[in-house]
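Only one protein chain is missing; all other protein chains are in place.
Each chain carries a letter (A, B and C) given by its place in the written order, and its residues are counted from 1.
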Amino acid sequence: MTKLQSRLYDLIFEAETRDGRRFDLILIAVIVSSVVVVALDSVASLNESYSMLFLGLEWLFTVAFTIEYLTRIYCFPKRWKYIFSFYGIIDLLSILPTYMSLIFVGTHSFAVIRAIRLLRVFRILKLAQFVSQQQILSQALRDSRAKITVFILAILPIVLIVGTIMYLVEGETNGFTSIPRSMYWAIVTMTTVGYGDIAPQTIFGQFLASIVMVLGYGILAVPTGIVSVHLSHAILKSQSNTETCPSCALEGHADDASFCRRCGSPLELA
Amino acid sequence: MTKLQSRLYDLIFEAETRDGRRFDLILIAVIVSSVVVVALDSVASLNESYSMLFLGLEWLFTVAFTIEYLTRIYCFPKRWKYIFSFYGIIDLLSILPTYMSLIFVGTHSFAVIRAIRLLRVFRILKLAQFVSQQQILSQALRDSRAKITVFILAILPIVLIVGTIMYLVEGETNGFTSIPRSMYWAIVTMTTVGYGDIAPQTIFGQFLASIVMVLGYGILAVPTGIVSVHLSHAILKSQSNTETCPSCALEGHADDASFCRRCGSPLELA
Amino acid sequence: MTKLQSRLYDLIFEAETRDGRRFDLILIAVIVSSVVVVALDSVASLNESYSMLFLGLEWLFTVAFTIEYLTRIYCFPKRWKYIFSFYGIIDLLSILPTYMSLIFVGTHSFAVIRAIRLLRVFRILKLAQFVSQQQILSQALRDSRAKITVFILAILPIVLIVGTIMYLVEGETNGFTSIPRSMYWAIVTMTTVGYGDIAPQTIFGQFLASIVMVLGYGILAVPTGIVSVHLSHAILKSQSNTETCPSCALEGHADDASFCRRCGSPLELA
Partner (left out) sequence: MTKLQSRLYDLIFEAETRDGRRFDLILIAVIVSSVVVVALDSVASLNESYSMLFLGLEWLFTVAFTIEYLTRIYCFPKRWKYIFSFYGIIDLLSILPTYMSLIFVGTHSFAVIRAIRLLRVFRILKLAQFVSQQQILSQALRDSRAKITVFILAILPIVLIVGTIMYLVEGETNGFTSIPRSMYWAIVTMTTVGYGDIAPQTIFGQFLASIVMVLGYGILAVPTGIVSVHLSHAILKSQSNTETCPSCALEGHADDASFCRRCGSPLELA
């Protein structure tokens, strides 16, 4: 590993040094800009007026990302490991579509190419891994996962039964044209989104819908409760004393504890 | 009880053995597939194109469930107890409609028959009983039940009063055609579903609706709070030490407790 | 106070005796029935078909409530105190409109008379006071009141500012015809009701609305949090030991505490 490789590695892959952090901030700004350009390019009126500007910017970003991609390959010790890592593939997919648009000059595949370019946004997630607050949130969400999965599985039969009853009660004339569509209505209603594109018209249907809404509200309090409880644990854990008891190795003491709560030995406070 | 009965019983009714768990997973897959087929069959466009395929699959599932039903009767020690149990009746109702469709070849009763078939989904709930996470959620919901019932009873008079006032203020020209319909609007609004099929048009009506929304949001925070609190208890309970104090028989000690919190006797840690 | 008065008082005003509880249940059933009749009577199609039935039932209920009202006056020790109490006035307002409809045979005042009759629903609240779960909920809501009031006052300026900006951005052509109407939209959006009768059409308006929704969701988490915290306190309080320490008079001990947590004196367990 040459000196240049080592210095580039510190700049690009490390976030602790001052230059590394500065590089990360610039990279985030460039990624966000490129994503904004792709998004705005999809607006018909803007696309007509600024078509050339967007194309120019797109090539500018692509060239910049290509240089960055090649540098990453150059300075990473185990090249193939980076190339086939999740973020390595994302980095490649971020630049490939623009080059491919030179070969396939079809107008129809344009929307898909545009979408692939937006995968660049995942690169921000990589940079966000270092934020401490994010770790607390991830921890809470990871702890909640099992319960929320069970919860959603328990909700599905309810959605099916409610959807089917509404399909029988309201029928095709009132927009409940099939069981899957009625299930879609049930989900729209129980999550309190309530588009109103499908709504019960008969008195009995409205009565049933009212019950579904009230019960649905109670049921959907569950994920909020799950996340609250696990978040509370994660926050408390992150705030608690990181000290380990020197005599019994117990962790997780209160913030201001001077003595181990299990064996009473004094904790060495920093 | 013959050896065959005993082996079949272990396979079908037990979830602990490896074969039993494998059987459960296959059964879940078949139930979900059969439910999906019934649901897709109700979509008019799919029904026209794949009518024969759906009919064939339906008979395949029905025959499979019939064999399973008869095997269950065969190998369960107290046959009549199973037949008249909740899940025994569900199992019967899952297969009966298909056979009945041979006798009653009316097109109109078809939707109802289809709906009865979907009761198969309840069979999944039986299989889900063994998941430990589900027990925590059930415990929390069971503990919350009394409070949420009282809460819903307390909400109903508010819905009635709000609905009646809006019926007087907005009147029939703005969609508030009767008191029950206005109550339906009140529920749609207070649960924050907000279809928009009925919405206040007069300034005074919109002013009242605004108050209802803000207050409704505060009031509906209650079920979330109830579930959170009981869920927190249920999770703590499930995480706590299952040890029982050997000298005073107190349960529910903290995760890392070494001594009984009531009598100070040492707990035997596993 | 005669023996009859005393026995009637026990029957009507007491809920502890077996007859008193039975009387309360019958009364709730009659009140709910009368409210349902008034509500159904407002549905145009039902009103035409069952007009005579509803009128008959209404007079039946009115006569029953009148007898009950007179009995209450007869057996209550301090008559005038009952008559001018909140529930005394509600009881009177529940029966008066039907008698007044004999005098004022105008069709127009009918809707208002109907509405006044629905005040009967408040009588259920009186009967609900004895439920213990309801006390926990009331306690939590009473404790939350101050914070939620401050919270709503803090929200109003935000609603005004957001409403005004949207009024300037979207203008009258897109439905934001005045500042009050824009504020109505802001409340509909921030409470996540989202009727869709007014929705931003311009790109900048939709951008602003998106920010309002995301921030609004974060802000509206506040009442849920407030109620959760106070509910948690109220539940813990209701579950805790009602024992008072005999030596230092401290209350609120843990459920299974045998010794006072302040002075260490043993608590006399029942």
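Simple rule for what comes next: contacts are C-beta pairs under 8 Å (C-beta built on N, C-alpha and C of every residue); 3 or more make two chains touch, one makes a residue touch a chain.
Everything numeric in this text was worked out from a predicted model, so none of it was measured.
For the options A:Ile89, A:Leu137, A:Ile161 or A:Leu215, the residue in contact with the chain missing from this view is A:Leu137. Only one of C:Leu27, C:Cys75, C:Leu137 or C:Ile226 touches the chain withheld from this view, namely C:Ile226. Counting over the whole complex, chain A has residues 35, 38-40, 42-44, 111-112, 114-115, 118, 121-122, 124-125, 128, 131, 133-134, 136-137, 140-141, 144, 148, 152, 155, 180-181, 183-184, 187-188, 191-197, 220, 223-224, 226-232, 235, 256, 258 touching the chain that is not drawn. Where chain C meets the missing chain, the touching residues are 146-147, 150-151, 153-154, 156-157, 160-161, 164-165, 167-168, 172, 177-181, 183, 189, 192-196, 199, 203, 206-207, 209-210, 213-214, 216-218, 221-222, 224-226, 228-229, 232, 250, 262.
By the touch rule set out above, chain B reaches the unshown chain at residues 43, 192-196, 203, 224, 228.
Just so it is clear, only the chains that are shown with their structure count from here on.
Seen from the C-alpha centroid of chain A, the farthest chain centroid is that of C.
When the contact pairs of A-B are matched by residue number across A-C or B-C, over half of them reappear in B-C.
On superposing C-alpha atoms, the copy chain B sits rotated by 90° relative to chain C, to the nearest 5.
At the chain A-chain C interface, residue numbers used by both copies make up over half of all numbers present, so the two copies contact each other through mostly the same positions.
Chain centres here are Cα means. That of chain B falls 29 Å from that of chain C. With centres defined as mean CA coordinates, chain C is found 40 Å away from chain A.
Among all residues of chain A, those that touch two or more other chains are 192-196, 203, 224, 228.
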